[in-house]
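The structure's right below; bear with me while I get my questions together.
Only one protein chain is missing; all other protein chains are in place.
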Amino acid sequence: MSDKPGQYTFYVNGEFLPMSQAKISVLDSALHGDSVYDTLRTVNGARIYRIDEHVERLFCSCRAAAIDPDISPDDMKRILNELLDRNRHLLANNDDAWLIPRISSGSLLGGGPNVMVMFVHLPFRLYAKFFRLGIHVIVSSIRHVPPQCMDPKIKYDARLFMHIAERETRRIDPEAATLLLDIHGNVAELTDASFFIVRKGTVITPTTRNVLPGVSRQVVLELCAKLKIPAVEKDFQLYDVYNADEAFRTGTSYRMMPVSQINMRHLWKRVPGPITQRLLDAYSEEFGLNIAEQYLSHLSSDERAELEKEKLPHGAE
Amino acid sequence: MSDKPGQYTFYVNGEFLPMSQAKISVLDSALHGDSVYDTLRTVNGARIYRIDEHVERLFCSCRAAAIDPDISPDDMKRILNELLDRNRHLLANNDDAWLIPRISSGSLLGGGPNVMVMFVHLPFRLYAKFFRLGIHVIVSSIRHVPPQCMDPKIKYDARLFMHIAERETRRIDPEAATLLLDIHGNVAELTDASFFIVRKGTVITPTTRNVLPGVSRQVVLELCAKLKIPAVEKDFQLYDVYNADEAFRTGTSYRMMPVSQINMRHLWKRVPGPITQRLLDAYSEEFGLNIAEQYLSHLSSDERAELEKEKLPHGAE
Amino acid sequence: MSDKPGQYTFYVNGEFLPMSQAKISVLDSALHGDSVYDTLRTVNGARIYRIDEHVERLFCSCRAAAIDPDISPDDMKRILNELLDRNRHLLANNDDAWLIPRISSGSLLGGGPNVMVMFVHLPFRLYAKFFRLGIHVIVSSIRHVPPQCMDPKIKYDARLFMHIAERETRRIDPEAATLLLDIHGNVAELTDASFFIVRKGTVITPTTRNVLPGVSRQVVLELCAKLKIPAVEKDFQLYDVYNADEAFRTGTSYRMMPVSQINMRHLWKRVPGPITQRLLDAYSEEFGLNIAEQYLSHLSSDERAELEKEKLPHGAE
Amino acid sequence: MSDKPGQYTFYVNGEFLPMSQAKISVLDSALHGDSVYDTLRTVNGARIYRIDEHVERLFCSCRAAAIDPDISPDDMKRILNELLDRNRHLLANNDDAWLIPRISSGSLLGGGPNVMVMFVHLPFRLYAKFFRLGIHVIVSSIRHVPPQCMDPKIKYDARLFMHIAERETRRIDPEAATLLLDIHGNVAELTDASFFIVRKGTVITPTTRNVLPGVSRQVVLELCAKLKIPAVEKDFQLYDVYNADEAFRTGTSYRMMPVSQINMRHLWKRVPGPITQRLLDAYSEEFGLNIAEQYLSHLSSDERAELEKEKLPHGAE
Amino acid sequence: MSDKPGQYTFYVNGEFLPMSQAKISVLDSALHGDSVYDTLRTVNGARIYRIDEHVERLFCSCRAAAIDPDISPDDMKRILNELLDRNRHLLANNDDAWLIPRISSGSLLGGGPNVMVMFVHLPFRLYAKFFRLGIHVIVSSIRHVPPQCMDPKIKYDARLFMHIAERETRRIDPEAATLLLDIHGNVAELTDASFFIVRKGTVITPTTRNVLPGVSRQVVLELCAKLKIPAVEKDFQLYDVYNADEAFRTGTSYRMMPVSQINMRHLWKRVPGPITQRLLDAYSEEFGLNIAEQYLSHLSSDERAELEKEKLPHGAE
Partner (left out) sequence: MSDKPGQYTFYVNGEFLPMSQAKISVLDSALHGDSVYDTLRTVNGARIYRIDEHVERLFCSCRAAAIDPDISPDDMKRILNELLDRNRHLLANNDDAWLIPRISSGSLLGGGPNVMVMFVHLPFRLYAKFFRLGIHVIVSSIRHVPPQCMDPKIKYDARLFMHIAERETRRIDPEAATLLLDIHGNVAELTDASFFIVRKGTVITPTTRNVLPGVSRQVVLELCAKLKIPAVEKDFQLYDVYNADEAFRTGTSYRMMPVSQINMRHLWKRVPGPITQRLLDAYSEEFGLNIAEQYLSHLSSDERAELEKEKLPHGAE
């Protein structure tokens, strides 16, 4: 994260406040799981990407969770844009940030919903290397909560099971992402991202029965249609991952990023694979900046050179 | 709730603060579901009931959730007792309060866990009538999260599915409690309480596969042993509820309370049933005050008279 | 129901009898669940709609249930048509009726299958208002029987679980329909109808893994193809219902009818929604009469005016 | 069945009628699965065995199915006893009969519940040989309906899935009984009986999560307690059946009967096994007649001699 | 099988050996389930059909099972071709053979994987009649192992559950094939073949969630595309089988073969059905020999005449 987060402005219930003062009562229902949220990011610090789709999804979450947001989608967009305006001067040239709105059902003492929006630098240095080396993935022994209990299409905060799963992963491999299966063994989603494989030229991702309808996930499906790369949403299993030709994940901050390992096994010869690379290029064009390059620009030239060396034997596997 | 909650003192990370200043950064992980909690109550404003068992359960929750609390159980007990000391003067003669400690894994910006403790009046007036009339129960169409995803034995905050279920219940019957079945159709627990039935003289409650190991639930099992009332923990289904002779629930605030309706059907002739009443009497003795009487003392004499009248046709059913 | 049902003629095992004499031995296996049935309706009292498809489905039910019907599909059609002929004079101008054939495996004392056909007026007055206001839907806490036990594609009589679920619904909202989820939480079917949602212009209905292959359901899918409205059969969950733009149900008597509430929440701005209306218009054309108008014609003009007024605030929501 | 069933008297809604006139409208809801029933039998034609327990179970079924019986348990007992009185003269010396009360929720045209009681000879000749040879059991590929859909503790009529399973069994072995597993693979119950195994001296039967709380099942558990034979209700699987030392089933007519084959394999050396025989002897005493002997008395002496011969090689296996 | 199997040559770990000497240490991990395999067959004794696809599948099995084969796909193809060369002189004019490579993870005492290849005559005489009469299918009460435990897409040896299921089938009907359902009741696969139905002109087969991605299954889907016969991979249930117009199975040896019975019921009028016949003809062309004719050529002319007679009443059903 940035070295000056203390200067950020956040939004809490109608007020724009310095981050250090952006607080919420310990009586807020969000501390007892009764909240939904969304994550958006800026493009070149200039604008918020697909703000309409993100705000629509946030309001869909409210509707399915029966939380009355008590503001309109347009109000929310105005808040988000103003928050960016107020923080823009803190962004360096190659910087971008998350905007994270959250709506809780309110205080235990009553009153309406509470609305907060955070503004947080993207972790460029942390993730940069994954664009060259791919990220590792560990399959959790904890299964995703089934939709008859809590629908993953709601972007909800009450995700302790995911935090526990991530802590298990980190004890094994501190830099790995955590892949959840559903209770029937179908591949579902990463705890913080959508998951894709490519097999025999077809891009495959799980159905929304088991996953958040990710905005970046949707962009990839649109790009597949545009590039005439066959793409399907369907149930698949770890067999398909082990025998895939490529794999990648999508998320709000990095948009899409190659995956290189599953359960501590290297499975793909080239990372990123050719279709992953084509989609990443198309995504950069659609997004309005070179996604990988922006991340890598946060490394020193020594670090970048080191990275290319590390990449070599990998590519040769 | 009390008319002077603004004067309460809360605890946040080492400081005792007025309730209005008891706030937590919106960056706290508890807002993203990464926290556990417990609920304790006072007896006659004098002491905290079974503080050892509650604190042990809180630390069991931490251990299973892999949240490092970074304080010792003894520290936690000291905080709880001090918090009671600081608030005791605000309690009326027949008042008692909840103490609600919560431990989150900390801020998104790093640093250790955050520890908060709330102090909240018990809702005596709200619940008083249920001691005479019994509470209604509605079975949710939402199923309890299975233990392979999130173990109900952890007292965790990330319970959006329960809030959604409660909102559904309230649209049907604003005063009803919400009963969850597990994904196989076994009776599990109320969203905020343990559930018991009595059939042919035996007290029956679900196993801990599906429920929080409630402290009050445990007290009832101990009292059954003491009173030589047969009691079993086992899977049972709605058939058994519909054909039970009595039903009750247990929770931190009211300890135990009769249930009178299930899915909008009156099923039991006398509320409370005879075994429920015996247990409630024994519980009052064990607890050190007449539980029902304390609740009813918060009603006016007119309200109490009204309640007795309302009770009549019920008992005659 | 009509005021002269006593004059109806029914069919029982080769005989056409007055309704009051249409009886079956209490030894019949249908009383122990060993029977299948179907429901057909007349169009303008003149003909039976899609008699071939209904009779084919009835014989599919027999085959899957291993009940030997001991008559041919052509015989069944002859019986149905003759039954209509014998009752036609009892139908008023704007009336229509159900024909309900049932085939049981026979008497406990042996002998072949028993074949009965009932002739019953449609409940026009009861359902008329739903064409203006939409019908309410409550999700049952009882799950649909899974196909590995009893396949919902068989139109079978042994549906006690549905009767129990309907009684639960009626205690909450006497006019609501009952929606069943499958044991995995996918939306399945109403206890007496197929269920559809419309989202972002696409008509969506569950797959036949979980539902009766409704004839009216099939007509709607055909009309979508004809009108070039995208339509898919797939698993979906309550999230999708809460975030749908429209919802409707289909059944033999009313063919299709808008839905306005789910779990006591109004979710859709206009009822019927625009695509529902387009399909209803097309259905009326395909069916040979204005479906909604026929229902509404059974109301007095005062009742119709009242209905329009009640509709207003609804549409304004 | 008897050769003079036409002379039996049945009960239908307040009337005692000759069997041939005991009919119910085809509009009755029982034909659409909305009914519960029970089965009782006479002892030496003199009295009805455990009438209190059977009638209590019938009313438990009503309560769980939310069917209002509209008569009292005492009324039902009076009806059953009077029906026996009216038919007693039709019973031969060594005869006994079933009494089968059924309560449906009523006619589709409205009105209260319908109450019927059948009187049916026991199939002595059909079952006699099983007391010497044991009955065969086939495990169905159809699973028992799970309790979250329809609770097997309700004695309900809507059992098409069981009829289908029985027809599958009969195509394989016309005299075999059908054993259902639950959807997790635990042994549940026979389609028409409770199932028991004996292993290493312990009598084992499934829990009531998956089975009807059979009256005869309960008698066996009581006899085990009396005879100090260890007995448990628990989940078990086919492994335990294949490795059991004995197996038997219990039902209303024959009370208890040895099982000799499972899935076309002879598994037990002696049929009945020693504990089965002890229990059968104790049951005869409790019941007031020699159960097996009564069945065998319906065979000719040639048939009995034949049976003993057939038994021999079996015992030698 | 052939009358001279003793003269066959097998392959074991680098050596070509007479069958009688093709042995493996009892310490090999394949005896403890740690192996994968594949099955290929020859065409006219001249070449191995689709060797590339089979070897690719074998290596996919290795990858998903994390067994390091320690040889390359090209090496494996060379071994297979050489094995055919060494055995070709043992094949009669109308003969063909299986080649069955197996790779185990190695000895319990350590060392690398063990590679074996068997060469086995096809059982032409055994299967010939099924091309005229169709094969019988029995649904097992044992469910297929779910993919979250063991993925059926891996062609693995550890199939005791299938052997047990087959033994159950054989006790009922010694010539029947065994159909497995998945644990949700969807039709999965035969223990030794893929399963297809044809309904209303569409060819339907289960998805690969539940089945081996059969090479012959794939050929049929390709032929459907070529012949413009609609074909889908989807979940279906026994209802669909009972109401199908045709059914067939596919496997390595016989490629495709009509099915005539399910659970001891004849369900289809003509065997093979018209679409089955079209596909079989197209398959013969693609395969390079008349598949059915080759099988039937192993019968005597008397046997063939007998077969045609037996077929008659069948066709007339």
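Just so it is clear, A, B, C, D and E label the chains in written order, and each chain counts residues from 1 on its own.
Definition applied: a contact is a pair of C-beta atoms (placed from the backbone, for glycine too) under 8 Å apart; a residue touches a chain by one contact, two chains touch by 3 or more.
Values in this document were obtained by computation on a predicted structure and should not be read as measured data.
Undergrad: Taking the complete complex into account, tell me which visible chains touch the one left out.
TA: So, taking every chain into account, the missing one touches A, B, D, E.
Undergrad: Out of A:Leu133, A:Ala158 or A:Leu181, which touches the unshown chain?
TA: Spelled out, the listed residue whose C-beta touches the missing chain is A:Leu181.
Undergrad: Touch as defined at the start, partner being the missing chain; which of B:Ile135, B:Ile154 or B:Val271 qualifies?
TA: Considering all chains, including the one not shown, the answer is B:Ile154.
Undergrad: Specify the residue from the set A:Leu109, A:Met264 or A:Ala305 that touches the hidden chain.
TA: Going through A:Leu109, A:Met264 or A:Ala305 one by one, A:Met264 is the residue touching the chain not shown.
Undergrad: Pick out the residues on subunit D that sit against the missing chain.
TA: 181, 184-186, 235-240, 242-243, 265, 267
Undergrad: Extract the touching residues of subunit A with respect to the undisplayed chain.
TA: These residues touch the chain not displayed: 139-141, 143, 168, 171-172, 181, 183, 185, 263-265.
Undergrad: In the complete complex, which positions of subunit E touch the hidden chain?
TA: 1, 5, 10, 12, 19-20, 22-37, 65-66, 102, 104-105, 108-109, 116, 118, 120, 142-146, 148-150, 154, 156-164, 167-168, 183
We take it that only the chains that are shown with their structure count from here on.
Undergrad: Could you work out how many touching-chain steps separate subunit A from subunit E at minimum?
TA: Minimum number of steps from subunit A to subunit E: 1.
Undergrad: Closest chain to the protein's overall Cα mean, using per-chain Cα means, please.
TA: When every chain is reduced to its C-alpha mean, the one closest to the whole-protein mean is C.
Undergrad: Out of A-B and B-D, which chain pair has the most contact pairs?
TA: A-B
Undergrad: Taking each chain's centre as the mean of its CA atoms, which one is farthest from the centre of subunit A?
TA: In terms of C-alpha centroids, the chain at the greatest distance from subunit A is D.
Undergrad: Counting shared numbers against all numbers at the contact of subunit D and subunit E, is it over half, same, or under half, different?
TA: Copies use mostly the same positions to touch.
Undergrad: Counting in whole Å, what is the centre-to-centre distance of subunit C and subunit E, each centre being its mean C-alpha position?
TA: It comes to 44 Å between the two C-alpha centres.
Undergrad: Going by the contact rule already set, what residues in subunit A reach two or more other chains?
TA: 66, 146, 148-149, 154
Undergrad: Classify the inter-chain contact topology: is it line, ring, star, complete, or other?
TA: Graph shape, chains as nodes and touching pairs as edges: none of the named types, so other.
Undergrad: Please list each pair of chains that are touching.
TA: Pairs satisfying the touch definition: A-B, A-C, A-E, B-C, B-D, C-D, C-E, D-E.
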